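Note that one protein chain of the assembly has been removed; the remaining protein chains are unaltered in position.
By letter and in written order, the chains are A and B; residue numbering begins at 1 in each of them.
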Amino acid sequence: MLTEPEITKIKKTLGRDPTIEEFSTFDALWSEHCSYKSSKRWFHLFYTESERVALGIGEGAGLIDVGEDLLVGLGLESHNHPSAVDPFNGASTGVGGIIRDILSQGCRPIAILDNLRFGLPFQNRQKLLLDQVILGISSYGNCVGVPNLGGDLEFDENFEENPLVNAMCVGVVDKDKIIRSVAKNSGDILVLYGGKTGLDGIGGVTFASEVFSDSNNTLEQRGSVQIGDPLTEKKLIDVTLEISEHLSALQDLGGGGLVCAAVEMAEKGGKGVHLNLNEVHTQIDDIKAWQRLISESQERMLAIINPANLKKITESLDKFEVEWSVVGEINESKLFTAEFNGENVAELPVDFVINGFPEPPRPMTEPDRPIFNSNRRSGGDDLQIALSLLQSVDLASRKEVFIQYDQHVQGNTVVSPFNGGGVLLLPNRKYLSIASGTNSFLVNQSPKLGAELASLEILHKIVSRGGTPIGLVDSLNFGNPDFPDSYWEFVEAIKGVANFSQQLKIPVVGGNVSLYNEKQTESARKKILPSPFIGIIGISDQAPTSPVLTTVNSRIFLIGSNKGQLIGSQYHKQVSTPTNMKKLEVYYEEEQKLMGFLTSFQLTAARHIGRGGLLVSLIKWLIESKVGFKANRALVNLGVEEKFGEFAPRFLIQVRPEEEVELKGKMRDLKINFVDLGRTSSEEVFIYNNNSHTLKELEEAWNKPMKEALNL
Amino acid sequence: MEIGVFRFPGTNNEHETLRALNNFEGVSANLIEYKDLQRINDQDAFVIPGGFSFGDILRAGAIAKTTETVQLLRDETLSGKLVFGICNGFQILTEAGLLPGALLPNRHTRFVSKFINIKISDDKLFGDLFNQVMRIPIAHFEGNYWNTTRPDGVLARYSDIDGRDTEDSNPNGSLDNIAGMVKNSVAGMMPHPERAFFKHQGSTDGRKILKVFVEAIKC
Partner (left out) sequence: MMRQENEEKSYSGKVKTLEILNSETAKMIFRDDITAGDGAKKDNLNGKGALNARMTEILFNLLTSSGIPTHILKKEDDITFLVRPLKIFPVEVVIRNTLAGSICRRYGIPEGEELKKPLLEIFVKDDELHDPLISESVAVSLGYIEEFELGLVKAYAHRVNKVLKHNFDKAGLILVDFKLEFGRDKNGLIWLADELSGDSMRVWDKETRQKLDKDVFRKDLGDVLEGYRTLEKRLSEIEFEPLREPLNVNIIITPKEGIPNPGGNVVKRAIENFGINTQSVRLGKFIQISFQENLESRNWKEEFHKVNNELLTNPLIEVFKIQIR
């Protein structure tokens, strides 16, 4: 909803009351989703330039050069509020929307990742949300034919009222086939193609920028949710790639609908745009002009074309059975005008619509936050603690989720997303590694450092595949920015992601913000844990380092720092509050050294050390690899920070007997610390300090929580 | 040798299927849009690739089977031309009655995408591979093979790594672990041989299956 200062500014600038169509236009375009009015002021902090960046922040997808005239496009977006109201359709259309974002740049979509947050999956409503969101993503992504290459899933009671559904899409395009979202020529015409415009999703943007409160019954908000149609999306992809060379500009219709796409493209080219709203192809006749402007019906694209190309383009559209209509034209007026039933219903300066919003002041204060106190102390020795962590819903295997997504469609999947990120073979024979996620629990302990360390955890997944990071996108999910504490968290996390990008020179090429993720009840505010998702892509010329152990009778080394940090770790969350509460730290120099080692030296198998720390990650690796192991005393004798600390420059690597000497020498040269943890064996058993567990038993324990959550 | 690879609206495995088939010497695999009926007669054999033809509305393959394309294909099989349906292609062939049985939703009514093992049971068309165990991916929602009786003409069964068709190795609840069927010149299977074809895909067992199919066309 437009605020008082915004309405005042509109009236003052226009010198009159806006028409309902104009009002709807401002309502859509001045929403946070379209205008970034609370976040744009911080974007300058990001590292954005590199010789690989072909298109940075500002359009549907960022584009990164991967050589041989091939570009990789990437985007990451939230679809939280629709998914809270209708989890199946909300999640499906979230996937559909991000695919069209990268398609607008001419990219063929080659991978989807999804980042999900729910309340604890022990009661029916949270289980249903989880199940329906997964079904929504799976039914849409699988049907469209784009493989799922990763993502993450975290549970916390603070997500009960506001689950998060973020989706990332990666695509490829030849350098000479890029499409931009810039209206370049007067006289070009606007072709709207794809699904029919209907009443679904009216006001979705405004809806996404509002806080849920008790009086806003979620059931009544269904009208704001869009219904997905993956078959139409598939045809949209096929036809767009066929006609791309005949288009002057292209943008998908997402938040804000037709008016948002038309006015944004006009503004980027410094042009004016006129729309004839009667021409829009609709589901039913009785759709009002303002609804035609802002409807968020799915699977629609707005192309700007030279009229001479109309015949060629519409022949293709007809062949693919995709509906289209010519809805307007580009002109020199620098105005946005619209007509309906012969009447002019809107006349607004384009620049004012895009840039004229009064910047909201957004005060911020650091809240007084007590340190998280673990109330779930679980006792026992280190191994028992590790096994209990392994069986917690936080760390349980996500396999039952991932197998619901097609990971192999298109035939280019080299590494499935089972442990972290995936790897694809690109058309230029290079390998692209992809991972996305964050660590909401950690970021909540310390938003800036947490955002940096969580981003490093994602980076570790890329690096352990041998990938050199070349770009990142973010999607920042926070509470209501009207509250100074929520806004502080948001700004701190932006600073964290920005510092991460600056320190490691990984360019940020796109982003999305989702604020207002909180629910207000009479007694309290319930806001989500701050969740700055990032997606990173990495590239390598050689086949990826294996994510699973490939040989027996080899050694597993811990490389990098011995210790991890306990604040914000799963040990902190589930076992015990650390006694030594020193501040979190980030070790960029050490990170870079390890990154160089892992990406230049051809290792046979490596694994990042993720949630739960060293011991838990090691056990997971054995289960994933179906390889047995006997632990050395050196491992057993490590302390709590070593075994359970997280967020440190450290990895697990496989060392085969024949390469042991060489590797050790190399690491000594580079001053990389290493510890020999034990030996792998063909017998599928994990032996640790006189305890022995079969891998089958461990795997069942690890799989159990998600099976229960999904009622399998 | 010309192999027609069909594309219905919603088909989404056509590119990797074409890429795999064209990798064989002497094979020219051609993408045939489902309305492009006049090209059908020129082909020596056909592959119906995976995907979600017509969005898998009603049942997987239910709408595709009513198209003129599939009617024509039926005539082509009568003259002995080989047809291979993969995943959605297998579903279309059973819907059309060209292969016996039906494919119900998976046991847990969830999509399942993972590498599994199958053992080849057919000793005729795929006789060269008889009893071999292959590692190959599946990706489907409706792959739960069902029939009124135990059918003849099983092409392959889901199995463990040693070729035993155990309950644990059955990923979707199929009757008798059935993963594929063959009848006269028509064959179909749920697993995706085209996704276990090149080295980067993690297994090349699917290449053997497609190779046998391609060689059978020559005969």
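In this text, a contact is a pair of C-beta atoms (placed from the backbone, for glycine too) under 8 Å apart; a residue touches a chain by one contact, two chains touch by 3 or more.
In this text, all values refer to a predicted model and were calculated from it rather than measured experimentally.
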Touch with the omitted chain, as defined above, among B:66, B:132 or B:184: B:66
Selected from B:1, B:37, B:102 or B:133 as touching the chain missing from the view: B:102
Touch list for subunit B against the chain that is not drawn: 58-59, 62-63, 66, 95, 101-102, 104-109, 144, 146-148, 173
On subunit A, residues whose C-beta touches the chain left out of the figure: 124, 127, 711
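Following the convention adopted for this analysis, only the chains that are shown with their structure count from here on.
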Contact footprint of subunit A on subunit B as seen in their complex: 9-10, 12-13, 15-16, 19-20, 50-52, 54-57, 108, 110-114, 137, 139, 141, 192, 194-195, 197-198, 200-202
Complex contacts: residues of subunit A adjacent to subunit B: 135, 138-139, 142-145, 229-231, 234-235, 320-321, 402-414, 425, 543, 710, 712
